[in-house]
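Missing here is one protein chain; the remaining ones are kept as they sit in the complex.
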Amino acid sequence: MKLKLKVLIGAAVVGLMSAQAVAQDKKLTIAFIPGIASDPFFKAMEIGAKKKAEELGITLIWQGSASEYSPQTQLPFVDSALAQGVDALILVPTDPDSLQPSVAKAQAMNIPVITVDTTVTDQSYLTSHITGDNVDGGKQAAKTLAAQIGGKGEVFIMSGSPTGTTNVLREKGFREELTANYPDVKIVDRQYAYSQPATATSAINTALLKYPNIAGIFAIDGTSGTGALAALRNSGKVGTVKLVGYDAYKVQVDALKEGVFTALVAQQPGREAELALEYAKARITGKDADKIEKTVVIPNVVLTKENLPETEKYMYAQ
Amino acid sequence: MTARAPLYAVRDVAKRYGHLVALDGVDFSVDAGEVVGLVGDNGAGKSTLVRVLSGANIPDSGEISLEGTARHWRSPQDALAAGIETLYQDSGIAPDLTVAANVFLGREKLKPGLLGKLGFLAEKEMREDARRELERVGIAVPSAGRPVSKLSGGQRQAVAIGRAVAWANKVIILDEPTNHLGAKQSAEVLEIIRQARSKGLGVVFISHTLPHVLEVTDRIVVLRLGKVVANAPTSTFTPDSLLKAITGLA
Partner (left out) sequence: MASAPQSSRVEAGGSAERLRDLLMRQDLVLLVIFIAMIGVFSAINPRFFSLPAAANILQDFSPVVLMAIGQTFVIASKGIDLSVGSVLGLSGVVMALVIRACNEAGYDPSLTIGLGLLAAMAVGLAVGLVNGLMITYFRLVPFIATLATFGAAAGLSLVATGGVQIAGGPQAVIMLGNKAYGGAFTVPVIAVFVVIAVSWVFLAKSRFGRWTYAIGSNAFAARGSGIDVQRHLIKVYMLSGLLASLAGAFVYFRLGSGSPLSGRGGELSAIAAAVIGGVSLHGGSGKLGGTVLGALITTAVLSGLIMVGVEPNWQQIVVAALIAFAVGIQSVRGPSAGGTS
């Protein structure tokens, strides 16, 4: 009996060690769950992620809700990824509290977690949090728009939704910057587009009617931007009303070249994804793990027609 | 005497719905200028037979012949085109449409020329014609432009019957036409049936009200559980014997 037991234990140890050895050589599998799969910002992130994954020899699982940015639709993908036993989880939490239990689950399974763009409330377990800075983006937009209208005048905010954290933070930064440094610039109104460009067009047209002296508009997201483009063309105010948008989608960059947008605040979604993958590999393999920073804020870039030769490379891949 | 083919006949008709046998080997016929009563208890198969006769249901087996020629109805449209009018049990009236619209339902008159080809209705003409046809049958319906729902149940029934009689040129099938009607109006319906007979139409009269059946029909066919259990001239029945034939109770 004693001999049998010893043999069993020996076999087990050998087995474990070989498994360990195999693991070291085995290709890493990392799951990347965006907030929503069909969104140009996340599409650009996906392209960056896939490129980096190929470069690092990582098997990338990119999966997310097709059409809804919500915890209910995101959770099944996160659960499925954890159940598959991936080597690391990179996540864009659609809600800071609803996704916290998933992080705890990953912790229990010893799966490292990195959050991108948005994050969870308790970040203690996270390997890292990589994000753009929406508040800073709003501030940059305010600075740019104020300068373009000559330091004084009326401006209008076209927002996407009252609850989207990105929208809320950008608006916060915008307002703070104007209050602090541009007392002669007045925000006359703010409306919500609720993901429909036509709603944005309508709201802006109405605003232009109600406040005929509007000198500038801040379109907080892509949908608002599309709506704003149409509205300015509708009312023939291209050029006279300055338009600062967010996110450097090709459509918006083209409009910038045309002169309808006068500036675009760009994030770097591809770069965020690349860094997340680098950190994930470093954390798992241990190599270069000391380079990992707990929080990384990737700066925004402001694109204008004038600086486009240098900044066009920040246009989001699509 | 040579056997002449009846005006409208079905032979050995069977129809089942899943396991339920609605009709089993049913022979039924009606001749021109004849009123045949079709009676039976609930579930005897009367409505199914009516639908086979009107083209609304295709039987599983059996033959249909009109004026001696074998026919095959794929839809009510075929039977209607052949001259067989049916008044269905819920009167087949569209309550939201006007009287005139109901009379011409499915047979709307179109404007002449190009407008007609585009599908434009000749509304004024249809209104006039409808009023005239109904009056001929003995029904006066002023303001034919109001929706039928504004009429009473009896008036609606009158419009439905009037429509059937106006269009019928061979056979008219009336399924429970005196439902919802009071004594006086029922008497008017029976009078319309007699008129139809004297016009040379074949009339099939389905009713629960046995006194009406005994009063106006020439022959009575009794259905029980999908089979024909009696088929004889009306004069051979008494109220008692008729009831017995229907229920099967001695």
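Letters A and B mark the chains in the order given here, with residues in each chain numbered from 1 onward.
Definition applied: a residue touches a chain if its C-beta (ideal position, glycine included) is under 8 Å from a C-beta of that chain, and two chains touch if they have at least 3 such contacts.
All of these numbers come straight from a predicted model, not from anything done at the bench.
Among A:Met45, A:Leu75, A:Ile90 or A:Ala207, the one in contact with the hidden chain is A:Ala207. Mapped onto subunit A, the footprint of the missing chain covers residues 36-40, 42-43, 66-67, 191-192, 195-198, 201-203, 205-210, 222-223, 226-227, 229-230, 233-236, 249, 251, 254, 318.
Counting the whole complex, the residues of subunit B in touch with the unshown chain are 54, 56, 75-77, 80-81, 86, 88, 90-98, 101, 105-108, 110, 118-121, 123, 135-136, 138-143, 146-147, 149-152, 154-155, 158, 182, 184-185, 188, 191-192, 195.
Please note the rule applied: only the chains that are shown with their structure count from here on.
Between the Cα centres of subunit A and subunit B there is a gap of 72 Å.
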